[in-house]
Every structure is written in structure tokens, then in C-alpha cells.
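With one protein chain held back, the other chains of the complex are shown just where they sit.
On to chain A.
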Amino acid sequence: MSTEQPLPVIDHDSAPYWQAAHEGHLDIPLCGDCGKHHFYPRAICPHCHSDNLNFDTVSGRGEVHTFTVARRPAGPAFADDVPYVVALIELEEGPRMMSRIQTDDPEKVHIGAKVEVTFVKASDEITFPYFRMT
């Protein structure tokens, strides 16, 4: 990974999520009213608009909903990574999130592939949840 990888600008909505990822678990908001998880973290539930939300540690398991193999980098910071797989992961708990699939063979990635989270430290503050096929 290039050292110039753009890092997230953490805000009040996302701070607990990034903190948890840094500690090695995947925490996303769970609504106390409708009982649904959501991602990315917000101050109100996008399903029922309740603000009765708490972060919940989820399984880290899911499947590839869709993906692309980037053959051209998203700017110079990613030039060394090409080809790499950017995917939308559908978590077992429902929400979708963007991440990377860690693989030696991008051609093996397919829609529906089962994946689990793996954490990759990027800086003293930031650890990214990536996924691996299981």
C-alpha cells in the first residue's frame, strides 16, 4: 500500500466506527427502534429516521454484492496496487459497505463469494476493514 493513500477525515458520526476498526472489530450502528443496522454511520437511522442508535459489533461476515477490478489506479496514490479489487460487501446483518478484497488472484473474485473482514493498519489512527474470501 502506498503511503499516500488518502485517509478518512473522521467526524463525530464515524469516530466510534474507526476507533473500533483500529481495535480490530467491526462496529456499525444498530437502531433501537426498527432493529436494523445501517452503514455508513449517521446521526439518524436511514430506515426509520430514529435517533435511538447504538454501535453494535457485527460478525464481519458477508458476501460480495458487486465489485470491479481496477486496472487503472484511482490517482497516483494507488498506482502500485494495480490491479486491485474494490467491492461492495453485503454484510450478514444487511448493510452494504465498500472495501477491498485481499486476494492474489483478482480473477477469482465473483458476485456471491463469501467473505470475512480482516484489518489492515494504515496509520497510527486508522485501520481499514478489508475482506478476504473464505
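The rule is simple: contacts are C-beta pairs under 8 Å (C-beta built on N, C-alpha and C of every residue); 3 or more make two chains touch, one makes a residue touch a chain; residues count from 1.
Going forward, contacts and distances are computed from a predicted model.
The complex appears with one chain absent; UniProt names that chain "Thiolase" among the candidates "V-type ATP synthase alpha chain", "Glycerol-3-phosphate ABC transporter ATP-binding protein", "Thiolase" or "Sulfate transport system permease protein CysW". Interface with the hidden chain, as seen from chain A, comprises residues 5-11, 14, 39-40, 65-78, 81, 84, 86, 88, 96-100, 111, 122, 128.
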